[in-house]
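Here the complex is missing a single protein chain, while all its other protein chains stay put.
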């Protein structure tokens, strides 16, 4: 992408904004943000992960944001900060390209129900549909082609990118960001079996999404069967995630791409689920649990910590030999026990 | 979600509707449906899973739907029924909030091809696009922003929620429900390799979806390469499911979220696939197979029953030690066999 950004900042300005300590010329101007190895003489770079420290000596950046103890190794101007990654997060917004984007107002092609309530300075894009009694908070942006169902409520300063779908009665907090293709409030997967066929259970609960939540592209969050599916404040959800009915996600959790969580499971606060993790239904995870990528969790977890399942990858021929043995593993364990018994008998004779 | 429902029912009415046996005051009115622990004095609750039996004694519900043998333990009015979960399914529709929803008619912003045929009392929402020669059955609802391709056929009493996409020539039965973001009839993943690059194989088959099928949010069902992809009557498909070209799913199967099925695999009737299950291509699963969550199936299954793969999750440090050993498993098995041989030799000496 080649988009021009016209913003430039002095190192002095950036230092003040970040609360950093400047080592170098505060009047120097930078116009871009880049990695240590990609940065040119008009860019500011950052060093947050020490694995990249080897690129510091040769950087062509105008300045580098880094932790205080690395200032002495920095060949160019340095902005010292205890958490340079957080500093990078702040800088990133300063250098984002300006978009013509979203002007306040309701596009002529949008269908907004008469009973809907639109806050001040909302921006309603082309072909948006907003249902009866929906409430949209101030300065909230609803992108092209979004469908906001009856009686939804979206807080202020939120952003729905193009082609998001909210079913009826979905509640979204302030400063939420929902990406394209995401669906919030679809029916949970609830059916009763009569011995020969499935009968649908009406999903009469809702979805409550807290403040400062982000939901990635093509993710789906189902409405509750009875009672609500709840996404706590500050939760960050990546793309292609599926959250089933009546799940509760505690505040400030991070769920990476392709996570799937089955019905009624409760995830504590500050948990992190790696990409492709699956949680079975009706579990409880306490606060502070981390699950590594593609692990399946079928039991509740009551201790914070890092959990995993699966096997590492290996060349296929080696894997085939080992995977066959996995099917004999219980047998192997029994044979091992027998050998130990025989040895002990032998020894004791 | 706080949506008012104005419906109230007497226990007498509900008992008759369900074919249950009433123990209590038939004139008592209830206005809501809730779980045993959440129910208040105007609600009816249900006890279907005996794991929740401990909540029965303290329920504040007006009445409880439960199996006959638990009537004596119920502190309030009881509606006895052999399959209370099925009874709950029926009740759930009575207590679903009434939505202004879908009025019959074609919204002014919809683009309906002249050659399309719309049944009586269809409801075509805002910004819907319906292609040439498409046929929409009576009372079927097409939600806002849906795209229904050329020559599609949708049976009567079906419901497409907002932003569903059907490609050309997709056939959907009666009483189907398709959730937002779902895509039916996209091209299967078919390419021939010429030694240096991939050449697309036109996907000239279709998709046939039976009666009473439900398809979850953001799920995708690809059209056949030659011949059709087929979803049998009564099949229930959760969110984020991927069904590849020429797959056949037998009647009354249930596929939980994030399932992926590769091309040309045939799943029998009454199968259940847990969340995240993967089926390799060109397999056959007989009727009545259940696969537990996140299992990978790479061989056909000819016996009904429950199948699984993978490893349970455990603390990461324990997992690391064990996962390393998995790579040595075949070696371990050979060492074990050698030990047994040596022991037997020792014994026979």
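A and B label the chains in the order they appear, each numbered from 1.
One rule holds for everything that comes next: contacts are C-beta pairs under 8 Å (C-beta built on N, C-alpha and C of every residue); 3 or more make two chains touch, one makes a residue touch a chain.
Here the structure is a predicted model, which is why all the values come from computation and not from measurement.
Chemist: Tell me which of A:145, A:250 or A:263 is the one touching the absent chain.
Modeler: Only one listed residue reaches the unshown chain, and that is A:145.
Chemist: Who touches the missing chain here, B:70, B:106 or B:151?
Modeler: In the full complex, the listed residue that touches the missing chain is B:151.
Chemist: Specify the residue from the set B:67, B:227 or B:288 that touches the hidden chain.
Modeler: Considering the complete complex, B:227 is the one touching the chain left out.
Chemist: Where does chain B touch the missing chain, residue by residue?
Modeler: 109, 111, 127, 129, 131-132, 145, 147, 149-151, 163, 165, 167-171, 181-183, 186-187, 189-194, 196-208, 218-220, 222-223, 225-228, 240, 242, 244, 258, 260, 262, 276, 278, 280, 291-292, 295-299, 305-312, 314, 318, 321-322, 324-326, 328-329, 332, 335-336, 339, 342-343, 346
Chemist: I need the residue numbers on chain A that touch the omitted chain, in ascending order.
Modeler: Within chain A, the residues that touch the unshown chain are 1, 3, 33-35, 38, 83, 85-86, 88-90, 92-93, 95-97, 99-101, 107, 109, 125-127, 143-145, 161-163, 177, 179-181, 212, 214, 216-218, 234, 236, 238-240, 252, 254, 256-258, 275-276, 293-294, 310-317, 319-320, 323-324, 326-330, 332-333, 336, 339-340, 343, 346-347.
Here, only the chains that are shown with their structure count from here on.
Chemist: What rotation angle superposes the Cα atoms of chain A onto chain B, in degrees to the nearest 5?
Modeler: Superposing the C-alpha atoms of chain A on chain B needs a rotation of 120 degrees.
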